[in-house]
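Here the complex is missing one protein chain, while the rest keep their positions.
Moving on, here comes chain A:
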Amino acid sequence: MFPKGTKRKFSDSREEPVAGGEDVNQSSLAAVRMLSSYSLQRQSLLDMSLIKLQLCHMLVEPNLCRSVLIANTVRQIQEEMTQDGTWQIMTQALSAANAAAQCSADRLVATEVLCRQTEAAQGEQVPKPFPVVGSEGCPAEEVLEEEEEAAAAEVGMTMSTVSPQAPTSYLPGTFGMDPCWEEEETGEDDDDDDEEEEEDSEECGSGSEGEERERDSLVEDTRTAEQVFGTFEIKNPAPSPDPALEELFSDVDASYYDLDTVLTGMQSVPKMGPYDLLESLSSHGPSPLSSSTSCRSDLNELDHIMEIIVGS
């Protein structure tokens, strides 16, 4: 089980001479802090990548090479998080949070998601649709029409179906986890959360906030991510850029220097490299396309729906 970061206690921050037994505790605590800092920053990288996949569509025509590289990076992170068990924790936390949020009138749609049932190692690919949750219209969100779902089938990383009134959203696939992320959107609250999260990423070891960050990293998308790849085949109209997105990330800069050192230095964590996983999975050929509008063919368990918190 991936160790969750623990909240820094007052006594921890002081460098006090301790007895031998406490030395062990301190060093393991330091290791835990380091790992939680790594997971925080890995999460930052995931969020950043998801944003990029969205923003890139705002340009004249997305650069396919860039999109593919970002998508591959997201896959790597997802795979590693799955192996760590972080993915499961996150999805469970998110579903719990979402259940609480369900009653709010401002809550947005959840969408139908295709998820892999079995362990990644087995490589079995069984699409499992999730029930569509009733949706509330949200004026700030784009509406994805059902005709575009047919287009979604052909390309790209995300699949979602949406009732015509509902805003689109993307849920990241999980590896065998039942509740997928469902989006949760409260506009301002999310902005605040994100600002907190940015501050958190600079303070290593604030573990409980880190957990919240993971839990709150719901992503909500206004465009199908298959548009990232799919514009070339079937075009979906590009929505206008979302200023909230830019505002959200406008002050993210120096914190990523920390991200650099942590991420480039800490690559020994996964036992099996992401590409080993990818190889074993892709060797099992594509599943046939489902003709049902409610069931998208997701041939690569890495290509799952991701949402980005937009902020209304």
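Just so it is clear, a contact is a pair of C-beta atoms (placed from the backbone, for glycine too) under 8 Å apart; a residue touches a chain by one contact, two chains touch by 3 or more; residues count from 1.
The criterion applied here is as follows: contacts and distances are computed from a predicted model.
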{"item": "Protein name, per the UniProt record, of whichever chain is missing from view (\"Transport inhibitor response 1\", \"Serine/threonine-protein phosphatase 2A 55 kDa regulatory subunit B\", \"holo-[acyl-carrier-protein] synthase\" or \"MAGE family member B10\")", "value": "\"Serine/threonine-protein phosphatase 2A 55 kDa regulatory subunit B\""}
{"item": "Residues from chain A at the interface with the omitted partner, ascending", "value": "42, 45, 48, 52, 60-61, 63-66, 68-69, 71-73, 76-77, 154-157, 226, 229-233, 235, 237-238, 252-253, 256-257, 259-261, 263-264, 267, 273, 278, 282, 286, 289, 297-300, 303"}
